[in-house]
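Removed: one protein chain of the complex. Kept in place: all other protein chains.
== chain A ==
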Amino acid sequence: MTYAYLFKYIIIGDTGVGKSCLLLQFTDKRFQPVHDLTIGVEFGARMVNIDGKQIKLQIWDTAGQESFRSITRSYYRGAAGALLVYDITRRETFNHLTSWLEDARQHSSSNMVIMLIGNKSDLESRRDVKREEGEAFAREHGLIFMETSAKTACNVEEAFINTAKEIYRKIQQGLFDVHNEANGIKIGPQQCISTSAGPSTAQRNSGDIESNSGCC
C-alpha cells in the first residue's frame, strides 16, 4: 500500500477517558463497552485521504495513569499529532489537562498539532464539563477542539482526520521539515509514483468531512 506521508499520532489523557475506544472506533469501526485497560502502549494504523493524498496514520495509544507519565513522555518524540482526551462526565479529567499539555509541549516538537477531545458526548445526562469550557480551554492554548463519542462514532472520524488536515496544512506552509523524522512525518516509500492511484477497498475517501460536522 503506497502512501504520500506517514504521520505519527499519540493519544494521551487520564485513564478511563476512552482513548483506546476512540482508536478502536477509528481503526475497526466498532465499540467495546468494556475495553481492556492499556498497560504501556498499544498501536493502531489507518490510511486516510487528505486533498487526494493517501496518508498513513500510525497511532500510539498510551496508558493514562499518572504513574506511567515517565513512560508516556518517551513516546512524544517524533509525534506529528496528539489527541488529548478528557471525559465530559468526569471533571477531574478536564482539570488535569494543563499538566498533560505541559508534558506534551515539553517533550514533543514545537509544531506538533494537538487536538483536544471531550469524549463520551453520548452521556449528555451525566455531563460534568460544558462544551464551552472545552472550547475556551482549546482557544486559550491554541488547540483544535471537538466533542466525540467513541460509542456512537460521532465525530471520531473527524477528530483524527482534522488533525491530519492541520498537519498537512503545516507541511504545505513549510512549517514541518518532512525530511526530519523527529517531526513525526515520513515520506511514503514510493513518493515518486503518483499517490492518487485508485482508492483501495479498505480505505474510504474521507477527505471532505467538514470540521465540527455537529452530530454531537
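Everything that follows uses one rule, which is that a contact is a pair of C-beta atoms (placed from the backbone, for glycine too) under 8 Å apart; a residue touches a chain by one contact, two chains touch by 3 or more; residues count from 1.
Here is the rule we use: contacts and distances are computed from a predicted model.
**Q** Which name from "quinol--cytochrome-c reductase", "TBC1 domain family member 14 isoform X5", "Actin-related protein 4" or "ATP synthase protein 8" does UniProt give the chain that's left off?
**A** Options "quinol--cytochrome-c reductase", "TBC1 domain family member 14 isoform X5", "Actin-related protein 4" or "ATP synthase protein 8" narrow down to "TBC1 domain family member 14 isoform X5" for the missing chain.
**Q** With the full complex in mind, choose from A:His35, A:Arg105 or A:Arg127 the residue touching the hidden chain.
**A** Once the missing chain is taken into account, the touching residue is A:His35.
**Q** Of the residues listed, A:Thr2, A:Thr15, A:Asn111 or A:Thr152, which one is in contact with the missing chain?
**A** Checking the options A:Thr2, A:Thr15, A:Asn111 or A:Thr152, the one contacting the hidden chain is A:Thr15.
**Q** What is the set of chain A residues that contact the non-displayed chain in the whole complex?
**A** Missing-chain contacts on chain A: residues 15-16, 34-37, 39-45, 58, 63, 65-68, 70-71, 74, 92.
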